[in-house]
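My questions all concern the structure below.
Apart from one protein chain that is not included, each protein chain of the complex appears where it belongs.
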Amino acid sequence: MIELKNVSKWYGNYQVLTDCSTRINKGEVVVVCGPSGSGKSTLIKTINALEPIQQGEIWVDRVPVHDPATNLPKLRSHVGMVFQHFELFPHLSVTENLTIAQIKVLGRSADEAKQRGLKMLDRVGLMAHKDKFPGQLSGGQQQRVAIARALSMDPIVMLFDEPTSALDPEMVGEVLDVMVGLAHEGMTMMCVTHEMGFARKVSNRVIFMDVGGKILEDCTRDEFFNHPEERQTRTKDFLNKILQH
Amino acid sequence: MIELKNVSKWYGNYQVLTDCSTRINKGEVVVVCGPSGSGKSTLIKTINALEPIQQGEIWVDRVPVHDPATNLPKLRSHVGMVFQHFELFPHLSVTENLTIAQIKVLGRSADEAKQRGLKMLDRVGLMAHKDKFPGQLSGGQQQRVAIARALSMDPIVMLFDEPTSALDPEMVGEVLDVMVGLAHEGMTMMCVTHEMGFARKVSNRVIFMDVGGKILEDCTRDEFFNHPEERQTRTKDFLNKILQH
Amino acid sequence: MSWDWQVFCEDTMSRTAVQGCFGKGGDITYLDWMLSAWGWTVSVSLLSLLLALVLGALVGTLRTLPGRPGIVKLGNAWVELFRNIPLLVQLFLWYHVVPTVFPAMKAVPGFVLVVLALGFFTSARIAEQVRSGIETLPRGQRYAAMAMGFTTFQSYRYVLLPAAFRIIIPPLTSETMNIFKNSSVAFAVSVAELTMFAMQAQEETARGIEVYLAVTALYVVSAFAINRIMAFVEKRARIPGLVAASAGGH
Amino acid sequence: GDTLAKIKASGSITLGVRESSGLSYTLGNGKYVGFHTEMAERVIADLQKQLGLAKLETKYQPVTSQNRVPLVTNGTVDFECGSTTNNAARQKDVAFAVTTYVEEVRTAVKANSGINSVKDLNGKSVATTTGTTSVQTLRKNERAGGIDFKEVYGKDHADSFLLLETGRADAFVMDASILAANISKSKNPADFKIVGEVLSVEPIACMLRKDDTAFKKAVDDSIKRQIADGSLAKLYDKWFMQPVPPTNTKVGLPLSEATKAAWATPNDKPMEDYAKK
C-alpha cells in the first residue's frame, strides 16, 4: 500500500529525514513515535507530498509520489490526513467542511456529498452539530469532525499527526475511541502519537524515530513493548520518560 | 496561609465561580482538577487578584486580597505563579528574566538578584543556559526557568496553572520532578493539573471543580483516590475519562 | 522636450549658471535651495516622528488599560478624531482656526505647527498599531508581569511595551516612510521643504520635469534610508530564538 | 502640431481655465467665468466662424500653476487663458498670444497699518503665494532695497490673503488684479488697501502650443479685433468695474496705463522686455 525507499530530506543544510525505508501493507496500523523534532511530522507529510523529498522513492497504492509527473491533488484526495490542530476551515460550517472537497475535488453533486458527509459525521457521533462552525465546538469535537472530513473522501489510507496532543485530557478518549473503531474496521492507518495505550491496543507495528530523522526501530507491537532488552538504549530512555507518570 | 470564603465571580452574566470556599495551610500541597472551563484557572488567579472577584473574601498570609486598599503588587511579589504557557519574557535573557522583578519590585541590588536567581536556576538544573533567550529553550526548560523565576522572589506560596499541559510528553517528567522536589521541601503549593500521578505522589488534598465554578470535592488525597464510592458521579466520570488511557 | 539639468546650477536671482553649481558668498543656486529644502523635509519628518511615537505609544497604551473604560474611550476618541480628517485640513485648522480660539498660537511659527499637525495625525495611526501590538501579546504575559509584583506602569515599561514594539516594527516602518511623504503638506504653512521647492522652482525655471524628477529622487532616497535604518533597528531588536521557534513546522 | 486641423476634425476645443484667479474663476458646477475666460470664449467664436463650423464644442479644463505648461505642450489643452505670465523661460516650451492684460505686482495692506511703500516693510512679515513669480519679485526687491522682511508663503492666493486678514502677515505682495479681487470678496473690503510702487510688470497672455503659427495667428487676430472694436474694453469694464458674481461686489480696478499701452500696440513680448524699460 505505502512504500518508502531510502527517503532523505533536508531543510537547507539541516537533514530532517535520513535514509528512511519502510512499508505499510493494506489493513495495517502503524504507530510512529519519537522525541520532538525527530521528523515524525515531516515523514508523514512526505507520504502525500505535502513536503517534497530530495532523495529516495515513495509509492502510495502503486503511484510514485516522488515523480514530478504525478498528479498530486488526485493522489492526495485518496489519502486522508488528520492534523494535530484539527485544521478545520473556520469560515465554513461543519457540513460545508465535510462537503467542500467532495464537491470541488471529487466532483460529487452537492446532495451526494452532503449525504456521504453526514453519514461520516454520524459515525463520529456529532450529527447534532452539523450546522455549527468549528469555533463553536470543543477540541475533541473538532478533531472528530476532522476525521469525518477525511473519511468522507473515501480514503484508501489515513494519516494521523499527533491527533490528540492538542486536546484537553478528558477529550483524548473520545478521539481515540473513533480511531480504535477505524482500526478495527480494517482501515490502513499511519499514526504519529505518544498515546502508548492506543499503540498497545490496536497497532500492528511501531516505528521509533530519533533526532536527525532516522528510523531507529521498525518492529511489531509485541517486539516493541514486550522485549525491551532487544531495543536500543535511546528507545528505552524515551519509553521510560513517557511511561513514567 | 490561604483562605477563600464564599468566593463568587461573574463575566458579565456568566458565573465562573460559585460560592467557593477552602483553605490551604502552610506546607500543604493542594491539587485542583476538573473539566475544561470549570473555572480552575480563574480560581487560582483570584488568589493573587489577577482576576477580581465580585463576592466573598480571600485572605493570603492574613492579607485581605478582596480589600481595595490592599497593595496588590506587594502581595503578588510574595506569591509565586507558574503558567501553562510559561510566560517567560521573550525579549529578556534567562538571567534577566530571573532578576528583573527582584531588582524592580523587591529593590534588590543587581548583584544580589543575580546571585539569588542563578542559585534557583541551578536548582532546576539549567545553569548552562543562563545566557540564552527563552525562545532558544525547549518547552520543559522554559517551564523550569519559569519556576526558578518565581522561586527567586522567595514566595511564601506557589501557584501552578496546568504547568505541564503545554509540554511534549517527554518533557513532562523533568518539570514534575522539580515540582515534587519543591513539595518535599515543604513549599506551600496550589496546583491545577491533570497529572494524577503527581497528585497521588505528593498532594495532601485534592479539589475537584465542575462547570459553573463549583467546588464539588475538597478532600484528602486518600479519600479522593481510594474511596471512589464516596465520590460524586460527576467526579467518578471525570476520573474514569482521564485515567482510562 | 529636451533635458536641461544645467538649471540646478543657476543662481536663483540672476538665473545665470554658477561654476561648481554651489553658490558663493550669500548667493544660492537651485541646487543649494533644493538641498536646504531636503533638510527641512528631514527635520519636519524626524521631529513629527518623535512626537508621534511618544504620543502614539502613550495613547495606544492607554487604550489597553484594563478596567479603565473612561480612559480607553478617551484614547479611542483621540484616534478617531485625528485619523478621520485629512492632514491638509487638520494643518489648516491648526494654522488658522486654533489661533482664533487661543490667540497665543498666532506667534507659533509654521514649522512648529506642521510638526504638531503631522505628529498628532500620525500619533493616531501609531496608537492604533501600539494597541494592536499589545493586544496580540499572549494574555498570559500581562498576568505574568502582574504576578511578579510589577505595578501596571512597570508591567508596561518592562514587559508589554518592549515586546509590543518589536512586533510592530514593520508597520512602524511604513508609518515612518509615510511621515516623510506626508511632510510635503508643510509647504502650506510656509515651510520651505521639497514640495514647496518643486512648486516654486518649476514656476521660476519652467523646467518642471527636471525639478520633479530630482525631488522625486530625493523622496525615494529618504524613504530608502528610513527603510534601511528600520531594518537595522529590527535586526538589532530581534529576540534570539524567537524566529527559529516559530519556523519549526508541525 | 496643427491645432486648427485638430479642432476642425474633432469639432471641439479644450480651453485651459483657472479655478480662482482674478482673471478666470469658477462659479461651481463646471461654470467658468472671468475677464480672460469670456475673452477666450469670443476667440473661440471667431475660430468657429473662420473654420466654418456649424458647431464647436468648448471643453473647459481647469489647470494649476504646476501643470498648465505641460498640459499645453502635451496637447490636453489647446490654449490656456488663465493668468499666465508671458516670460522668456516659458517661451522655450510654449508660445503666447498677444498680451491682453498687463499685471502690476503691488502690495495689499490693512488700511490702518501705516504701511505706504516698500521701505515701510522693513522688519515686517510679507505674504505671497508659493509657485508664483511674485516670490522672485519679492526676493529681488529685498536684495535691491537693502530692506529686511520675513516672507511667509500661502499655498494659494486665498490662503495668502487669509494670512493678511488674520494678522499673520503685514502685507500681501501679488498681482494687483488678484489683490483687488480678494479684497472685494472679503468681509470688510474697506479694511484693506493696495499701496506703494509697482514692484514689477508682467504681461498676461493666452498660452498656446509652440510652432503652430496658423493657430497663433487666428487667436491673435481675434484678440486684435476685440481690441480694435472696443469690445475688450467693454469686457474689462464688465469684470473689473461692475458687480460680478458670485458675491455681486465690484473689484474696482481701473484699466492701467500699461495695459492700455499693450492694447495700443498688440505684441507678445515677454516680461523681460518690460523690465528693460
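Letters A, B, C and D mark the chains as written, and numbering starts fresh at 1 in each.
We adopt the following convention: a residue touches a chain if its C-beta (ideal position, glycine included) is under 8 Å from a C-beta of that chain, and two chains touch if they have at least 3 such contacts.
The definition used in the following text is that contacts and distances are computed from a predicted model.
Hidden chain, UniProt protein name from the list "Anti-sigma regulatory factor", "Glutamate/aspartate import permease protein GltK", "Dihydroorotate dehydrogenase" or "Multicomponent Na+:H+ antiporter subunit A": "Glutamate/aspartate import permease protein GltK". Although it is not drawn, the missing chain touches A, C, D when the whole complex is taken into account.
Within the complete assembly, A:M153 is the residue of A:M153, A:V192 or A:I242 that touches the hidden chain. The chain that is not drawn here is touched, among residues C:F92, C:Y156 or C:F197, by C:F92.
Take chain A: the residues that touch the chain left off the picture are 45, 48, 50, 73-81, 83-85, 87-91, 100-101, 104-106, 133-136, 149-150, 153.
Touching the omitted chain from chain C are residues 80-81, 83-90, 92-93, 96-97, 100, 128, 174, 177, 181-182, 184, 195, 208-209, 212, 215-216, 219-220, 223-224, 227, 249-250.
Contact between chain D and the absent chain runs through residues 19-20, 25-30, 61-64, 66-67, 70, 74-76, 156-159, 162, 165-167, 182, 185-188, 246-247.
Note that only the chains that are shown with their structure count from here on.
For the pairs C-D and B-C, the count of C-beta pairs in contact is higher at B-C.
Distance from the chain C centre to the chain D centre is 37 Å, each centre being the mean of its Cα atoms.
One inter-chain figure worth recording: chain A and chain C are separated by 51 Å, centre to centre, where each centre is the mean of the chain's CA atoms. Multi-chain contact residues of chain B (touching two or more other chains) are absent. Residues 45, 48, 50, 52, 72-81, 83-85, 87-91, 100-101, 104-106, 132-137, 149-150, 153 of chain B are the ones that touch chain C when the two sit in their complex. Looking at the complex, you find that chain B touches chain A at residues 35-36, 138, 165, 168-173, 176, 194-195, 197-198, 238, 241-242, 244-245.
Interface residues of chain C facing chain D in the complex, by the touch rule stated above, are 1, 12-13, 15, 96, 99-100, 106, 110, 187-188, 190, 192, 196, 199-200, 202-206, 208-209.
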